[in-house]
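Apart from one protein chain that is not included, each protein chain of the complex appears where it belongs.
Lettered A, B and C in written order, each chain numbered from 1.
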Amino acid sequence: MYSFRNDYSEGAHPKILQALADTNMEQTVGYGQDPLCLKAVDLIRRLCAAPEAAVHFLVGGTQTNLLVIASALRPYEAVVAAHTGHVNVHETGAIEATGHKVCAVQSPDGKLTPALVESVVTSHTNEHMVLPRLVYISDTTETGTVYTKAELTALRQYCTRHGIFLYLDGARLGSALTSPENDLTLPDIAALTDAFTIGGTKNGALFGEALVLAKPDGHFRWHMKQRGAMLAKGRLLGIQFQALLEDGLYLELARHANELAFRLRDGIAALGYPFPVASPSNQQFPVVPNAVMDRLSAMGYEFEVERAVDDTHTCIRFVTSWATPEAVVEALLKDLASI
Amino acid sequence: MYSFRNDYSEGAHPKILQALADTNMEQTVGYGQDPLCLKAVDLIRRLCAAPEAAVHFLVGGTQTNLLVIASALRPYEAVVAAHTGHVNVHETGAIEATGHKVCAVQSPDGKLTPALVESVVTSHTNEHMVLPRLVYISDTTETGTVYTKAELTALRQYCTRHGIFLYLDGARLGSALTSPENDLTLPDIAALTDAFTIGGTKNGALFGEALVLAKPDGHFRWHMKQRGAMLAKGRLLGIQFQALLEDGLYLELARHANELAFRLRDGIAALGYPFPVASPSNQQFPVVPNAVMDRLSAMGYEFEVERAVDDTHTCIRFVTSWATPEAVVEALLKDLASI
Amino acid sequence: MYSFRNDYSEGAHPKILQALADTNMEQTVGYGQDPLCLKAVDLIRRLCAAPEAAVHFLVGGTQTNLLVIASALRPYEAVVAAHTGHVNVHETGAIEATGHKVCAVQSPDGKLTPALVESVVTSHTNEHMVLPRLVYISDTTETGTVYTKAELTALRQYCTRHGIFLYLDGARLGSALTSPENDLTLPDIAALTDAFTIGGTKNGALFGEALVLAKPDGHFRWHMKQRGAMLAKGRLLGIQFQALLEDGLYLELARHANELAFRLRDGIAALGYPFPVASPSNQQFPVVPNAVMDRLSAMGYEFEVERAVDDTHTCIRFVTSWATPEAVVEALLKDLASI
Partner (left out) sequence: MYSFRNDYSEGAHPKILQALADTNMEQTVGYGQDPLCLKAVDLIRRLCAAPEAAVHFLVGGTQTNLLVIASALRPYEAVVAAHTGHVNVHETGAIEATGHKVCAVQSPDGKLTPALVESVVTSHTNEHMVLPRLVYISDTTETGTVYTKAELTALRQYCTRHGIFLYLDGARLGSALTSPENDLTLPDIAALTDAFTIGGTKNGALFGEALVLAKPDGHFRWHMKQRGAMLAKGRLLGIQFQALLEDGLYLELARHANELAFRLRDGIAALGYPFPVASPSNQQFPVVPNAVMDRLSAMGYEFEVERAVDDTHTCIRFVTSWATPEAVVEALLKDLASI
């Protein structure tokens, strides 16, 4: 039995656990203002070439998304997101619970473009409608695609022209940065967005998202506390990001996940199963006959059912991670070939 | 240098770290529905003699408080809390951010009584005012006091009579349960409240509050997700509570904290410093001359400044924890005696 | 110059003003609990054959919509609406500001069907997504169409089966009830919905919506006050609805509006201009060449621009009302013919 359901099925990379153990009995002040967090903040600023940026550590992704959005917008302002965007469908109305509408726009590949954003902006013309003022994108997207530097630059330019806040949800930023289709660096992303996250939960940490704000908001910690997003032992987040980022572990883990995803993708494709949307990252979405899907399940492989394609075919999702053993991928391909 | 600022200045008790390491590479489903969490849920139900109760694991206290309150109340309903209550003053308006007023009532010792609650209830008489419908108490309270069984029973009866939800914030429940003034058991508390928490953060866990709901709300997980309070690797919470509760570690750690607090209290009192409110738990609030306070700081002891008593005296707070070494307490007393 | 922009371009029907003048110096208690309101409540219950219904008077439509929705839903629950629904696009995120997501579904004619609602319900399957729990419809719809008894009955049955609250926004209910395509009566609507409104603002009142709740919510007045929706001199609403409803004035005014709309529609159609969606009510949406549109404007006719159809054609909206003079319609048709 092996689960390809997600990239957060295990605990943490052993180096993370070790870092927590190593610092365990140090006494520090709480709430993320301890020396361990400050050190991680410095490291992230350096990696992003953004010495003026504010860095905050949060426990989870939905928490981070709702915080960034609630802190960036006035009550009547709204979010623009792809219809597949995490904030649109997978957060139980977390954004709306802070009072803000999410204006979803159909996207063929999970990405937004200036033209897609423009279609929302131009249809909201007066005080009887919300004012779209924040663009939410994710990289990798929920469908596994990644942004190029040209694409992100185009969005940046559009947003700047229209006074729109550009937020990139990097829950799977490691997988994006190590994707063969990626040409963005951390400094690029820091320079091109108003806020973005470096996701830890899905790339080897126990939990945690590092939020980078290009323009510090002097009261962001008030927002955090108000939404229940300030961890008492905030240092736990700093320690983990220090361990992930100080020696390149973050990219190394993501590269492993991607490589196994591509091995899986190529193997499945070689067996003739189609992939409707090409994914250059650690989520792969093949379409298989329902009988094949059932056999794979019976063999002990776990995966997500993405959607029914027709009466006899289903699009399923395999996710690889830092922890996925190569042998399991090979076994799956062999088992699949045998069906 | 030693900090008595709080009971969450270190990481976690070594058994917690060990439990996390032991289970680290197990694959589980996410969001708290894994076997490790289910096992901890069962344990808590058993310890509380509450087989029908719902148990949810949350990361932090403010998060838990706002969730319980937002899920229990209709929009026009309000909370009754002591003026010292954590939800009233120390959560940056987290409750109000979910739309609910906190009706604060002056309390001499941080506790609520039926009479104090009644004073709020009877002054809210019609649709031009909020409807008080949830009583928030903490045990231990923010001033270190604890509820007796008679006191909690009286509140329960009042709340039942008036259709009011009774919620006990047990961020420091370990210290309360092991206090010499306590006569409540977990089953008592489970029977007498509508919801309560067993706090982990302040008693040896890395983080975590176990929330026990007497009457399960079938959609509580929807509330959790919406407020960003659902941990992806939810198992981390189950693992910790299992370790804390399976062999009595939870009470053992709290007992240690209390004993050192009493040693500290008795030693300080013996030196002639008064304690305005007697505390039978791990927070102690002596009043010292400012000069003494400054000397203690200069000697490397850290503590919270609670409030200025007069121009030359200050009430300060010492908090002991599972991690406080006896030797440090003795050293502090010796140093204090030398001033 | 004449405006067909809307059905609330004038003050009120003279009988409304007279009723306000007649009762002006009577002293009553405030907030809608006076004898004048109670009398109107009784009248509405009688007209709806709903003696148990609760009736509340509100000043405006958005106010009423946000109130009904905020009072009916729990925080994680959501609204299903047609993409054209007023709550989706024309209320500046008023529903989201109360914390609830609006799940919009593409509708060909502004109406919802069980199948359309089902498509939303079945795609929201777990605690990571909102729970659709209220269906919002309007009659007439924003595109002028009306529901038949069979259609409303089908929706009712679907909602009952799925525990969904069915709310009908009757801002233009007069126009619906007097439409040739309508076969619904007030008692039908009261029996088939959980809540609906009888709109006054767009049918001869100075302002006002009468909200009918099938199941009274004992604390609805608390909701009203909290949202700033309780009029101090609440009687003003009761007086107006009494005047509108006691002698059939309400339907008489709506019938006038419809008749002139049909005269307009038939005249415009006779000139060869198409109507993409057939409307049996007081809003008419012809498509005209831009040059014709500009000429009409230059002649002093005002109307809404609905949307660009192509580079040279625009869909425009004409709205007639209780106050529209027949002569103006004839003049417009003559002028249009002359272009």
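Definition applied: a residue touches a chain if its C-beta (ideal position, glycine included) is under 8 Å from a C-beta of that chain, and two chains touch if they have at least 3 such contacts.
Keep in mind it's a predicted model, so treat the numbers as computed, not measured.
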Could you tell me which of the visible chains the hidden chain touches? A, B, C
Of the residues listed, C:E91, C:D169 or C:D194, which one is in contact with the missing chain? C:E91
Who touches the missing chain here, A:K149, A:K225, A:R295 or A:H313? A:K225
Sole touch to the unshown chain from A:Y8, A:F57, A:Y76 or A:Y250: residue A:Y76
Of the residues listed, C:R156, C:R227 or C:H256, which one is in contact with the missing chain? C:R227
Extract the touching residues of chain B with respect to the undisplayed chain. 75-76, 78, 89-93, 96-102, 127-130
Hidden partner interface residues of chain C, rising order: 2-3, 5-6, 8-12, 14, 17, 20-21, 23-30, 59-67, 91-94, 97, 201-202, 206-207, 222, 225-233, 235-236, 323
Chain A, residues in touch with the chain not shown (by the definition above): 70-71, 74-76, 98-99, 127-128, 130-131, 219, 221-226, 230
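Keep in mind that, in the parts below, only the chains that are shown with their structure count from here on.
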Rotating chain A onto its identical copy chain C by a Cα superposition takes an angle, to the nearest 5 degrees, of 180
Any idea if chain B and chain C meet via the same residues, over half in common, or different ones? same
Rounded Å distance, chain A centre to chain B centre (Cα mean): 33
Take the average of all CA coordinates in chain A, do the same for chain C, and state the distance between these two points in whole angstrom. 42
Any chance you could list the residues of chain A touching two or more other chains? 91-93, 97
